[in-house]
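Before I ask anything, let me first share the structure, which is written out below as structure tokens.
Only one protein chain is missing; all other protein chains are in place.
Chains here go by letter, A and B, matching the order in which they are written, and residues are numbered from 1 within each.
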Amino acid sequence: MTLHILNKSPSADALIKRMLCAIEDGDAIIMIEDGVLGALDAHQGLFSSIPDNVALFALEADLEARGITSRISEQVSIADDKQFVVLCSDMDKTVSWY
Amino acid sequence: MKFSLVIQASPFSHQSTATAFRFAQTLLDEGHELFRVFFYAEATLIANNQICSPQGEADLPQQWQTLAEEHQLDLVVCIAAAVKRGVIDDNEAKRYEKASGNLRETFELSGLGQLAEAIAVSDRVITFGA
Partner (left out) sequence: MSEKKSVLIINQKSPYGDAAARESLDIALTCSIFEMPVTLLFCGDAIFQLLKDQQPGKIQQKKIEAMLSALPMYDITEIYVEHDSLIQNGLTDEDLCLPVTLIDQSSISQLINLHDTVLTF
């Protein structure tokens, strides 16, 4: 199981398409830095293809910094820094997409 | 669990070095081990002790240094990437006939072998790039 760490916004469509292709059952995605813009409700179509058992997270500090915490999709869970570390240790490996 | 971090992006242009710092702090708080932090490419700029962080802005180089002192961290700066960006220790200053080195305390210049070793011995290697 892999944790995919995405730090680019939805405008990086080729990168995000490649990441989504590399997702497998049981993987997780965490959006960090500019990646959290993908958590917006307005972009919920972006992750419509991922399996139900792939968890989607966005990093709290980056959501707050950008003022978008209240605008995120229901599909996305908020992870604080501690949960980010927990995700990295719980999954077998990480892939950073940037 | 034993972590190593690889930071690749400039501390001045990207968030990576700050995100990695929070991650390092958090994993240590959680009782994990941080085997090594490897600063590569533009991220090597962090280790220049001549950096003057603007008043009222986060002083990331100092934050890393303090964390390293508190936890005896191994902060390795890729020597090839650092030297061509003007980040040199006293040995390199002598070798290249520069007046003095400017490597910040607690950071160490070394080769990519240190990254290979970190990959070999760590349970997790997390990359922060941009």
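What we mean here is this: a residue touches a chain if its C-beta (ideal position, glycine included) is under 8 Å from a C-beta of that chain, and two chains touch if they have at least 3 such contacts.
Just so you know, these numbers come straight off a predicted model, no measurement behind them.
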Chains in view touching the one left out: A, B
Touching residue (missing chain; options B:V37, B:A81 or B:L103): B:A81
Residues of chain B in contact with the chain not shown: 6, 8, 40-41, 80-81, 111-113, 115-117, 119-121, 125, 127, 129
Absent-chain interface as seen on chain A, which is shown: 2, 14-15, 17-18, 21-24, 93-98
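What we mean here is this: only the chains that are shown with their structure count from here on.
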Between chain A and chain B, centroid-to-centroid distance (C-alpha), Å: 26
In the complex with chain B, residue positions of chain A that touch it: 5, 7, 32-34, 61-62, 81-82, 84-86, 88-89, 93-94, 96, 98
Chain B residues within the chain A interface of the complex: 1, 3, 14-16, 19, 22-23, 25-27, 29-30, 32, 123-130
